[in-house]
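For this view, one protein chain was removed and the others were kept in their places.
Going in written order, the chains are labelled A and B, and every chain counts its residues from 1.
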Amino acid sequence: MKRNEDLLVIKDLKKHFKINRKETLKAVDGISFTIKKGETLGLVGESGCGKSTVGRTITQIYQPTSGEILFDNENVHAKFSKAELKKKKRDMQMIFQDPYSSLNPRMTVMEIISEGLLIHAPNTSEKEREQQVNELLELVGLNKNHSGRYPHEFSGGQRQRIGIARALAVNPQFIVADEPIAALDVSIQAQIVNLLKTLQEEKGLTYLFIAHDLSMVKYISDRIAVMYLGKIVELTESENLYENPMHPYSEALLSAIPLPDPHLERSRVQILLKDDVPSPIDIPSGCRFHTRCPKAMDVCSKLDPAFVERQPGHFVACHLYDEELMAREK
Amino acid sequence: MNTVKEVERIDSVKQNVAEPPDDLFVAAPLNRDVREEILTPSISFWKEARERLFKNKGAVFALIVLVILTLLALVGPAINEHTYRSQNLAHSNLPPKVDGLEWLGFNGKDVKGNDVYATRNIEENYWFGTDEFGRDLWTRVWKGTQISLFIAIVAAALDLVIGVLYGGISAFYGGRLDNVMQRIIEVLVGIPNLIVIILFILILEPGITSIILALVVTGWVGMARVVRGQILQLKGQEFILASRTLGASNTRLIGKHLLPNVMGPIIVTVMFTIPTAIFFEAFLSFIGLGLQAPLASLGVLIEDGYKSMRFFSYKLIFPAAVISLIMISFNLLADGLRDALDPKMRR
Partner (left out) sequence: MKENILDVENLHVSFKTRNGAITAVRGVSFSLKKGETLAIVGESGSGKSVTAKSIMRLLPKHSTVIPQGEIKFEGRDLLDLPLKDMQKVRGSEISMVFQDPMSSLNPTMKIGKQIMEGLQKHQTLTKSVARQRALEMLELVGIPNAEKRLDAYPHQFSGGMRQRVVIAMALACIPKVLIADEPTTALDVTIQAQILRLMKDLQEKMDTAIVLITHDLGVVANMADKVAVMYAGEVVEYGTLDEIFYETQHPYTLGLLGSMPNLNAKRSEPLIPIPGSPPDLATLGTGCPIAARCPYTMAVCHDYHPRKTELSESHSVLCWLQDSRTPKNHAPETVGSAQ
């Protein structure tokens, strides 16, 4: 397996939900990106920006409205026979946000983790399955003696580990982590991020890591995409985004994170955005960020900026970097 | 919160505030495995629910009463030599008499205080008395309980099957199918169910089957709604999504994930359906649409007893007491089950 191969290619993906006859919720409105084998792409955005919908469309929980999702050079939403589909599903797994609702309360940990094994390798003996579940439990740092217990007996962080073990049970290549740390305590968040990183190294996994702010994602992502109202506004190497954010929204997101350092907090100037995120049912014209953008120009409300590579590997959708247009404006 | 500070010691704080000896100031980290140990004993949902149920005095009492009543309904009619339909006109309208229980009113005396057994020279004792045809009321009451329970349980079981299937399919597949199925339910609910039932009984001959059918025709709607609501709620839960990304089939989703999680509300709904069905059967019999003589059900007996309530009150008291006990017990038990199975009480 070559590391630089693209594992996942997303081309102009759209996912609209019909609310009623008149209104459509444009959760994802034309995004494109690729994820290389063994890479982690962080997908960051505030609530309602469509980041979870992207994850769920990729893992085939939702059917896309239009666009293509190529996984290992094959379109995942093409027609497959049942057996093929089952095999496809095995390669992509998901880790969920809420450690309380993501585990079936009526099943033991053993049953939860072995579910994937039962579905994809129904012929293995019970003993083998038990063996594998125990190995998985050890892998995610849980006590294997607890496999007979029920989810409610575990703490949030431990449940999240069980969810990770369940996803790993079928040996996937690619994992969508949908805000896996958002519901956890600070001290536990770091545990889970470190665990995901170790697993990636050991198993050569590829991640799409979804998060709602920029604070934790850096530690796990190679590249980060920032989403706003259904579109990606900036995509670049993770460290580059923190040092040199180009889109005004990314700047604001970065500056909004309160830092655990009082001296720094006192001295820095925060960029405060006005208002709330507009509703994805009624998306503003032109650049969708212009209603809140501190640097908005006249053209922003009329023209939707293209998503262009402004620096090597650094994609931005903002008129500020369109030299031709800026010259004309002046 | 108690404003007057309670002085009562709370025992759960067991901090050791003694002065430690000097030699304990050495590094002693715990090893990892011990740290992640869960100390509380493992307990499954059903086990915990059972424990909670048995802590509920009302529910336990109800359960015991129901067990006794069911046993009596099964063996009661066979205890003496009378059958529920054997008439003996010579022994008509006898008050209850039990040797040794005279002080409780089982003395064989009528409203005027005459010992009917002595005046009519009857050797045999009828425990609950006899009716106008000389049929043994003890046998008839328990036979009636048997039939009433049978009707209620069969009706509840049919409700369960139809309701779970209908509600489950409607919620699981959703979309247009759900829309159509819900409209059908609304139409059914829109017709006053007494009319449906009366029509049903008029078309079919009155009897056990027709009463059961009449009860089921509209009864399953409640169950279907409960199940639909629960499944709709569960469908969006992340563990269902997780199972779907693992590639689970619909059968697996329904059997392993959805049904076990709606089991609680289903059981509670059934428990509330049974007393309603018993009551409805009694009501139908009371207005004359129920079982026909000589068949006995609690409703038929109450209707008979009601007619001669003033002179032969025992004819009303026994079946009425039994039906009241059954209704109260089922309701208490259902309440207890609801508390025991309510997921909101646990984290």
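Note that in this section a contact is a pair of C-beta atoms (placed from the backbone, for glycine too) under 8 Å apart; a residue touches a chain by one contact, two chains touch by 3 or more.
Please read all numbers here as calculations on a predicted model, not as lab measurements.
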Residue touching the undisplayed chain, where the options are A:Glu265, A:Glu309 or A:Glu329: A:Glu265
Residue, one of A:Glu5, A:Glu138, A:Asp185 or A:Glu309, that touches the chain absent here: A:Asp185
Residue among A:Ser47, A:Gln63, A:Ser81 or A:Asn123 touching the omitted chain: A:Ser47
Interface with the undisplayed chain - residues on chain B: 1-18, 20, 22, 24-30, 32, 34-36, 39-40, 55
Positions on chain A contacted by the hidden chain, ascending: 46-47, 155-158, 185-191, 193-194, 212-216, 218-219, 221, 238-239, 242, 252-262, 264-265, 270, 272-273, 276-277
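The criterion applied here is as follows: only the chains that are shown with their structure count from here on.
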Averaged-CA centre spacing for the pair chain B and chain A, given as whole angstrom: 49
Residue ranges of chain B in contact with chain A within the complex: 33, 36-38, 40, 42-45, 237-239, 241-249, 252, 256-257, 260-261, 263, 343, 346-347
For the chain A and chain B complex, residues of the former touching the latter: 56, 59-61, 85-86, 89-90, 92-94, 96-98, 100-108, 115-116, 119-120, 141-143, 146, 148-150, 152-154, 158, 163, 166-167, 170
